[in-house]
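Of the protein chains in this complex, one is absent; all others appear in place.
To keep things simple, chains are lettered A, B and C as they appear, and every chain counts its residues starting from 1.
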Amino acid sequence: MSFSVAVSGASGYAGGEVLRLLASHPDVTIGAITAHSNAGAPLGELQPHLHALGNRELVETTVANLAGHDVVFLALPHGASAGIAAQLPEDTLVIDAGADHRLEDPIAWEKFYGSAHAGTWPYGLPELPGHRERLRGARRIAVPGCYPTSSLLALAPGFAAGLLEPGDVVIVSASGTSGAGKSAKVNLLGSEVMGGMNPYGVGGGHRHTPEIEQGLSAAAGEQVTISFTPTLAPMSRGILTTATAKVRPGTTATALREAWSAAYADEPFVHLLPEGRWPHTKAVLGSNHTVLQLALDEHSGRVVVTCAIDNLTKGTAGGAVQSMNIALGLEETAGLTHQGAAP
Amino acid sequence: MSFSVAVSGASGYAGGEVLRLLASHPDVTIGAITAHSNAGAPLGELQPHLHALGNRELVETTVANLAGHDVVFLALPHGASAGIAAQLPEDTLVIDAGADHRLEDPIAWEKFYGSAHAGTWPYGLPELPGHRERLRGARRIAVPGCYPTSSLLALAPGFAAGLLEPGDVVIVSASGTSGAGKSAKVNLLGSEVMGGMNPYGVGGGHRHTPEIEQGLSAAAGEQVTISFTPTLAPMSRGILTTATAKVRPGTTATALREAWSAAYADEPFVHLLPEGRWPHTKAVLGSNHTVLQLALDEHSGRVVVTCAIDNLTKGTAGGAVQSMNIALGLEETAGLTHQGAAP
Amino acid sequence: MSFSVAVSGASGYAGGEVLRLLASHPDVTIGAITAHSNAGAPLGELQPHLHALGNRELVETTVANLAGHDVVFLALPHGASAGIAAQLPEDTLVIDAGADHRLEDPIAWEKFYGSAHAGTWPYGLPELPGHRERLRGARRIAVPGCYPTSSLLALAPGFAAGLLEPGDVVIVSASGTSGAGKSAKVNLLGSEVMGGMNPYGVGGGHRHTPEIEQGLSAAAGEQVTISFTPTLAPMSRGILTTATAKVRPGTTATALREAWSAAYADEPFVHLLPEGRWPHTKAVLGSNHTVLQLALDEHSGRVVVTCAIDNLTKGTAGGAVQSMNIALGLEETAGLTHQGAAP
Partner (left out) sequence: MSFSVAVSGASGYAGGEVLRLLASHPDVTIGAITAHSNAGAPLGELQPHLHALGNRELVETTVANLAGHDVVFLALPHGASAGIAAQLPEDTLVIDAGADHRLEDPIAWEKFYGSAHAGTWPYGLPELPGHRERLRGARRIAVPGCYPTSSLLALAPGFAAGLLEPGDVVIVSASGTSGAGKSAKVNLLGSEVMGGMNPYGVGGGHRHTPEIEQGLSAAAGEQVTISFTPTLAPMSRGILTTATAKVRPGTTATALREAWSAAYADEPFVHLLPEGRWPHTKAVLGSNHTVLQLALDEHSGRVVVTCAIDNLTKGTAGGAVQSMNIALGLEETAGLTHQGAAP
C-alpha cells in the first residue's frame, strides 16, 4: 500500500528536502506540491536537482489542496501552520517542520516567538527517551529544530544517566547557510559568507534555546540551563555542535562512554564513533545519520560532546520522514537508506 | 537474484563513490572491498559517510580476493587494471574506472600515457550513438573519463546530426577537486584551493584530449579536433563544461535544439533544459544526472553548449553502475534513482 | 600635496574596494563618501573591513556632495553616471567604474544596454597599446569591465603583434560572485553558490562582449569577433579567463612568447609567468596584479592564454586607482603596492 503525501512550502529548502527524500520513498505517493508566490511554476524551476519531479506544477498552499492526503508536510513560516492544521482532518498525519508546536511552555513560546501558543504536538526526535513510543500512531508531529536535534542527541544520554550537572551547559553550534533559509538577504549572499564565519543570536536570544532546555530537562528530570551560541559557517549544509557540561563528581570516562553507547546501541541513525575518530559534517551530508564523539576533560571537569548532522536531513526533513515512518507503522528507515555524498 | 560485486580501490574517491551507489542498489550484494596500503582497516575509517558499510574490513587488492564475484569494479591507478583483468574469468563483468581500456588508438595511448596499450573495451557512455547496444551483455567495460563524459554529452548530438564543423572545437571545463584524487599534495590542500581557480594541463596536454576526440569523431564520422583546457574550481564535486563549435552554414537555432532534444528525449539521465534555464553543477550533485543547455551565437557562428555533471557520479561511478546495469540486463536506472542533494 | 577624492556608491562592492585602496594611498585625502539608501549610516556598518574609515558617515549621492573634490569616483548603476558627470566641473577628474562611457560605438551601446549612449571616455587600461598616453592628464576616465580587463590583457599582445586570426576567438571566464554585485538575489545566496558552478549570459548576450571586441579590434587593426561565455565560480573574488585564438600559419611558440613578454616587460602589474607555472586567482587576490601564461596547442593550431585577476581590484577599483595615478601624474603604483593575501 502507498500513502499519499502532500508537501507545502515546496520552493524552500526544507520543503525541497522533504521532496528529495519522499521521491525515493518506497511507501508513499507524492500528491500536491504547494507553494505561495511560486504557485503555477514547475518544480524544476525552483528545485532543479529534483529531476524525478521536475515537471510537477506547484499549486497554491490552501487547505483544499492539502486535504485528501494521508500525510501533509508543512514547511511554512513560523505561525502559519496552526491555522492550516486545524482545518485538516484529525486522522490526517500532519507533520509540521516549523516551530509552532514544539514547545510545551506557552510562556516560553510567547517570549521567544511573540505570538499566542498554538499547542504542543508529539516531538519528532525518536532517539530521546520515551519519544519513539509517543510517535507511534500519532497524527500530529512537531519536527524538532535543527540546532535542538544536534544538541539533544549530543547531551541527552548523559542527563538521562544522571552523569551531568544541570546548571552549567554550554553549547556552540556552527551551521551551514541553508539553515537560514532561501530568502534573499544581503548578509547571506555568497560573497558575504564564503571564506568567513560569524556568530548571531548571541546571549540567549536564539529561539532554539528554550527548545533545547525543554528536551534536556525532560531527559534529566530536573531543570537544565544552557548557554547557546549559534554561528554561521561557509558551507551550504551541516551542523557541527560542540556541547559541554560539568560531570557530576566521580564520573569516569568509562561511565560516560557506556551511557552514550547504550543510548544509541540500537539506533539506526545515531552513531557514537569509535574512539580516535571525530565527527565531520561531510560524513552525514545528505543523509539522516548523526555522528558524535565524546571526551572527558578531567582538567576542567567537563564532558565535551561533538555532534554532526545535516541540518536539512536529520535536522529537518529526514527527521520528519523518520517520524512519519514511525507514525504510520512503516520501517523506520524507509526512504532514508541511501548513503550521503562525500567528499 | 542478486549479483555479487567486488570493489577495488575502495579507499579513494572513485571507489568510495562506487560503494556509495552499490550500497543502495537493489540487485547487488557487496562482496570484497579492497585497498592497497589501507588493507586491514575498517571502511568507516576511510569513507566515514558510508554508514551501511562502516564495519566492513578492507582486504588487499589481489586477484584471489576479487575473483569469485559476478562483477568486479577496478578503481585503480592508471596501468594497474590490465594485469588484474587478464587473470579474472572471461564471464566476470570487469568494469574499469581507470583509463587503461578507453582509447582505441594505441599510438594515442602511448603518447599520452607513456606505456604499452592494454587494449580497448566497450566504452561505458550509453547515451552516445550505438553505445548502449555494445554494452548489453558485455563482460569488460571501460568507464569514460569525467571530462570526456561531459564533453561528449555536450557535443555528440550536434556532430551526429552533421550540424557542426569538425575542425574548430573549443572546450573549457571546470572541475571540482575530487577529480584530482585523494593523494596528499600541497597544491590540493584546502588552504590552496578554497577561494581560487587555476588552469592546468593547458595546450593540449591533458590525457582526456584524445578520448574526447575519439568520441566526437565517431559521432561525426570524420576526424574532430579540439582545444581542451581543464581548470580546477573551489568545490569538492562537479564539472561544468563549456563546449563550443562552429555551426555549418545555414544551421538554425531550431535545428540545433531539435538535434539535442531528439538525442536525449528518451534518456533517463541526460536532460536538455527548457529554454531560459542554465545548468548548475549543484542540480546534479551526488546524482547520475546530466543537465545541459545550448545557445546559438549568431555573431560568432558558434553553438555554445554548457553541461553539468557530478564528476564522481555520472563522470565515474554512476556511469559505471549504469553500464553495469545494461551489461547485466537490469533496469538501467537501478541503484541510481535517488535525487542529488541541494543546496 | 594631497588630492581630495569623493567616492560614490560606497555601500557596494566596487565602491568599497575603491575606498579600501584609497585608505592606504599616500597622495589622497578621502572626502565625501556617498550612498543612496544607506545615506546616514556609518561606513562601518556596511563595509566592516574598512577600519580606517569605520566612523565616517555616508552622505547622499548628489552633485553637491561630490563637487569640490579633485577626483570623483562613480561606482553607480549603469546609466546613472552621465547625468552626474555632466554637472561636475571639467577639471575635476571623474572616474566612472560603471559601463556608461566605455563603448565607442553608440549602436553597440544601445543594443546591449538599451538606452541612449552617453559618450566615450578614455579607457582605463594603460597596458593596452597607446592607452597609457591617453590617460595622462585626462579628466574623464571609463574604468574597463572586469571580464574585458582579463580578456584584453590575455589576448591583446598577440593581436597587436599580428600573430592571431581575428575571426575565431573563444573566451570562457569564471568569476567570483562579487562580480554580480551586492543586491540580494536568491540565485546569489551562499547556499546556492557554494559548492557549484553555473554559466550565464551564454551565446553572445553578455554586455562585455562588445567591449572585449572593441579592445581586441583596436589592437589588431581589424575587426575581431569573439565567442564569450561567463560562468560563476564559488568564490568571492577573482576571475580566471581562458582565451584562445587560432594562430596565423607559421607562428611559433617562441614568437608567441616573445610577443607577450615584450608587451608586459615593463608593466608593474602584469606578469607573464615563467614557463611551467600557471595563473591562480589566489596569487592576485586583493592586489592589482595580473598573472598570465600561454601555451601553443599545435594540434588545434591555437594559442591558449590563461589569465587571473581580482575582479574587484585590477578588474575594477585597482585599475581605477592606477588610471587616476596616471591622470594626476602620480607614481603609477601609488596606493597599490601592498601584496595580496594568500592562502
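Criterion: a contact is a pair of C-beta atoms (placed from the backbone, for glycine too) under 8 Å apart; a residue touches a chain by one contact, two chains touch by 3 or more.
From a predicted model like this one, the values you see are computed outputs, not experimental measurements.
One of B:2, B:191 or B:252 touches the chain omitted from the figure, and that residue is B:191.
Only one of the listed residues, A:67, A:255 or A:295, touches the absent chain: A:295. Screening A:31, A:215 or A:279 for touch with the missing chain picks out A:279. Interface note for the absent chain: among C:10, C:239 or C:284, the touching residue is C:284.
Even with one chain removed from view, chain C keeps its contact list with that chain: residues 13, 16, 20, 23-24, 44-45, 47-52, 54, 178, 182, 194-195, 236-237, 271, 274, 277, 280, 282-287, 289, 291, 337-343. Not every partner is drawn; the one left out touches chain A at residues 168, 170, 172, 174, 189, 191-192, 194-200, 202-204, 209, 225-227, 229, 231, 233-238, 240, 242, 244, 246, 278-282, 285, 293, 295-300, 302, 304, 306, 308, 343.
Take chain B: the residues that touch the chain left off the picture are 13, 176-178, 180, 182-186, 188-195, 234-236.
The definition used in the following text is that only the chains that are shown with their structure count from here on.
Look at where the CA atoms of chain A average out and do the same for chain C: the two points lie 45 Å apart. A straight line joining the Cα centres of chain B and chain C is 37 Å long.
Residues of chain C in contact with at least two other chains: 189, 191-192, 194-195, 234-236.
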